[in-house]
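A selection of the complex's chains, in situ.
Going in written order, the chains are labelled A and B, and every chain counts its residues from 1.
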Amino acid sequence: MAQKINDIQLLQLIEAAIFASEQALSVAELQASVLQRFTVSKSRIDATIRQLQHDYSARGIMLLETASGFRFQTRPELSDDLAQLWPERSARYSRAVLETLALIAYKQPLTRGEIEEVRGVTVSSQIMRTLLDRGWVKVVGHKEVPGRPGLYATTAVFLDYFGLKSLSDLPPLPEFTELTADLLPTVEMTGELH
Amino acid sequence: MSTPPGILTIQQPLPLAFVRGEAVHQRPDDLYIPPDALEVMLDAFEGPLDFLLYLIRKHKFDIVDLPVNEITLQYMEYIDLMQGLNFELAAEYLVMAAMLAEIKSRLLLPKHTQHDDDEHDPRAELIRRLQEYEIYKQAASELDSLPRDERDYFTARAALADNFSPLVILPEVELSELVMALKSIMQRAKDFQHHHIKREHLSTRERMSRILDLLQQRQGYLLFEDCFEYSEGREGVVVSFLAILELTKEKMVELTQVEAYGQIHVKLALEQS
């Protein structure tokens, strides 16, 4: 009943089976499926797998033994380039994120509390995390008030992304320029020095 | 007309088959189908054309030289039998039966002239259809024999390395969106007028961020003069100076001078403990 199989055929069959299977394959699974009609000892299968591991030692993929059996997987060094095959587009930023960023850009450095004061709503840690992770804002100091809250400012990454040489290249807000200069202390100060 | 006229009278419930005009008194073995297998058999055919082809092939008839009478009789025989057994016959089989009967009757009508102007052989359309069907029937079987995925071969794939992490494309933001965001805040916040923003002021705010950043890097201490980039010229110096004043006013930094005309130090404001 059981048939003979030569070494080359055995290697091709085991190789193809591991490649075709969605899950890792153990020696027992190989014996019970693709090798069921052949007489092949476990030690011969082991030797064949060692041969395969050697064959794939310098290729883009390698034969790995995991808890559930053998599987081919891509070489770890290639992961960054392979990631380009399946770029994931993340969702657009919420209005809360954009408003927070706008406030930091135009009013920096300021604390989260100050952002909340102007926006009239709580600014979640998630929002700050999004902006910090993107590298657009960072904590540049702490305000000397109780709790020493972090002072947020925009970064060079932010300027680069928006193609700005400096913050003064940010579009002016027309509504503000209509305000008379003497309304605000900071402006008075600026005025004195000009 | 090579078919004997008598053939019409032999349309009995159990008629004999006629092969190329010759009466066959015994059903060929390969064609005999037990009545209870008829329904099953009919299921094996893809329709009346397929069934007709089967009958034609069994008789080794030439399609081009199709003896309509004989094949019609065969066909009718099965159809009658199946109707007699109350099998549900697909409409297509009855349509074909009607078509065959029509062709046969037209063939049986005496011809007035050798070549009626435009009158085609009534078999022509049936022959054309049988031939076309046979072509695609065979094409289907050739298609089926092509090596194909999941049957003759399987896709060989490798898993991704454990350190693989997907590439996330971060959302794009336009500068105009930032401006829009700020405008919408302004519309909401009645007291926003207190937060004045304009060009010169922005460069001051930016310099404030930069000085704070520098202070962080220098463990909280800076010489006053290190806050100025002289290469930026007069404008830059003014902006830096304003930034330091603003930082001092907002109690973010402290300025200290140990003695008159001595070094001025800028340091991060001490935590009020």
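Just so we're on the same page, a contact is a pair of C-beta atoms (placed from the backbone, for glycine too) under 8 Å apart; a residue touches a chain by one contact, two chains touch by 3 or more.
These numbers come from a predicted model, not from an experiment.
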- Copies per chain type across the entire complex: A x2, B x1
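Going forward, only the chains that are shown with their structure count from here on.
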- Message: Suppose each chain is reduced to the average of its Cα coordinates; what separation in Å results between chain A and chain B?
- Response: 30
- Quick one: in the complex, what on chain B touches chain A? 154-171, 173, 175-186, 188-189, 192-206, 208-210, 212-213, 215-216, 238, 241-242, 245-246, 250-252, 268-272
- Residue set of chain A touching chain B in the complex reads 16, 19-20, 61, 71-76, 78-79, 82-84, 86-93, 95, 98-99, 101-103, 105-109, 118-120, 134, 138, 140-146, 148, 151, 153-154, 161-164, 166-168, 170-173, 175-177, 179, 183-184, 186-187, 189-190, 193-194
